[in-house]
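A single protein chain has been omitted from the complex, and every remaining protein chain is retained in its original position.
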């Protein structure tokens, strides 16, 4: 095992509420930015927490990493106390940062990647999309309603084809990302299906639907999973999920898995 | 027992660092301001603490209470996490406030009060001084050095005689407050001694010295004591200190005690 | 006082009444012994009558001075206390505090602690039939006094013996308060049930300590103290879960309960009522907030009685 992880106090450069309760944090973390690959995550803890409650760091996907500037971005929703503390930060303050962690997405050279993100699932996908310059590929982003479609501009700048869908039809297609994906895959012939691969992140029901779709269509599929984590770094074995052969550990073997290796019950 | 205490979220009006690590917080707490008497305190907890660590509220003396405006002031030093959290507050934010608590100083009608404060001990004394309009009296304030002499202006406005002393002689007399008090008392005849009474707050060694001085000179002396407190409101019996007849509870029978009722070991 | 008021019509849909071994309480939120004084100390801050009951500070046959200071110390999400059962003694309680509680109409459970079995018996006799005493909570689990207390609570035989003696000595509902400082709390619980207890309450504090590294000595005057507060909640909840499955008398859950969510966890674990301790010290109105929050939760989730909350396997 040759891990290259870094445990540091990162300087916060920006921390902006881009939608109600959704923040974009930019930090300076040179070493992590050099080693990060799309799909990996970091464990963060706000330096505003002055005590042991909440105790643990929180996992956030690397939303963007720039080798040149040494900057990382995180896109996160405020759901509980850990993320609430992060959201309070102002530029110039520090955050404890451990990363890059876990396995990334793996896009094979010949593949035409289809990135599928639901809601906050777009978080790791921008980094992935930006790592595919000049390549052919599709990004499908879905949300409940227009205002919850996130990060469209930087996604468009990647040059990948962008398909948008909202459950209420307020923007793009009306419906679920799975419906868009279904249509897209159904239109491909078998050769083309062998060449595409799905990279997906979002709520569990969406991932499950995508897995089944890909099984049916015979398309390779990688998903990024979430569990509660204590260490995020392979020390505690707390992040186990059932897989084909026993348990996998989301922070170590994941968070990105070949969907057909997992147990979807 | 007819207690009149209030448990409320008070709006912070001001919170200014008047010296390094020393803050003056002004809050709006109408009910408490109406009932507070000098020497009483409140239990405070910062609303920035989002969890149970630190767990307990912290006791702070009422530094000033204005019945008209319904405002309270606290003068506090940042020593640990509780006070650090308080110091972070900005106007408009809230603090949990329970008060007024404990016994106050009791100045008898015929008495000429001598207020003696060391360091932060001035905190409850300003309220006391301001409650004696038009009366004859002396305030002795001491500190290590000039910059640590606090709240001289409002003290001067009370019209009481102000004696200042610093250990390094950088302002006022050079020496300890006890030396100033000693000289003052020694110059009084026995009749005058019967009429004066000491009201003191400060570090334990200072209070002990003042107690002995007053014993020697036959002068009445009240001191304001500190202990660690859990509830501040007489529920837990955690704030016991040894006294002449068993234990007293600083938050209930105190924090202001007749010095000769206590056990000074 | 409470933050949101549920209107009466809404509230009438749910039944908060609980039966603690014959003692019927209007609601299951109680104030824990040692954290609400004798009620008087709290009466201006909350509406004590609206609580299920208060459990007064532990009473002994003779007044006790308690332990030398320091008596309390804050720990991560917890509180160490070594009060040492400072109390006014049973005589003073009967003539001063009890009449006041009765006049106010506050449901009162008297927490008693003896150095000997005889003392427990004597106290039970003295409190029997006194107007204003609704039940006894027999403290066999105080970690802060040398004799009695925890010594009785860590052994099934002596725990049963105290229970039996107290039960025989009076006709009040008897709640026995268990210590968590044991290998098998169910063993003690069953022994106490067998001996005639009408209900159990748990947990008392977990024995702990702290050291002042600058003075190089224990922080507390008594060296050891009892740990309470949110820190111990997971341990208390586990014990309530275990005991509620081991006995058939009602169990009162205690330990770190600070919000209505915590209280719901204990009811789901099988508690019939809960007591709020350290959280009252932090915020005297905690119990009122918990009561309101419970009602809200039950209305939102269509629970009609406390019993329905229990997880049944």
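Order of writing sets the chain letters: A, B and C. Residues in each chain are counted from 1.
The rule we apply is simple: contacts are C-beta pairs under 8 Å (C-beta built on N, C-alpha and C of every residue); 3 or more make two chains touch, one makes a residue touch a chain.
Owing to the predicted nature of the structure, the values given are computational and were not obtained by experimental measurement.
Enquirer: Which residue among C:117, C:130, C:190 or C:268 touches the omitted chain?
Expert: Selected residue, touching the omitted chain: C:268.
Enquirer: Among C:58, C:78 or C:284, choose the residue that contacts the chain missing from this document, as touch is defined above.
Expert: Once the missing chain is taken into account, the touching residue is C:78.
Enquirer: Where does chain A touch the missing chain, residue by residue?
Expert: Contact residues on chain A toward the absent chain are 1-5, 7, 45, 51-57, 96, 98, 227-231, 233-242, 246-247, 252.
Enquirer: For chain B, which positions touch the chain that isn't shown here?
Expert: Looking at chain B, the ones touching the missing chain are residues 51-53.
Enquirer: Considering the entire assembly, which residues of chain C contact the chain that has been omitted?
Expert: 75-78, 80, 154, 181-184, 206-211, 213, 216-218, 223-225, 227, 229-235, 237-238, 241, 256, 261, 264-265, 268-269, 297, 311
FYI, only the chains that are shown with their structure count from here on.
Enquirer: Based on the averaged CA atom positions, which chain is farthest from chain A?
Expert: Most remote chain from chain A, centroid-wise, comes out as B.
Enquirer: In terms of Cα-based centroids, which chain occupies the most central position?
Expert: C
Enquirer: Chain B to chain C: how many Å between their CA centres?
Expert: Distance between chain centres: 36 Å.
Enquirer: Could you say which residues in chain B touch two or more other chains, in rising order?
Expert: Where chain B meets two or more other chains at a single residue, that happens at 51-54.
Enquirer: Where in chain C do residues touch at least two different other chains?
Expert: 76-77, 230, in rising order.
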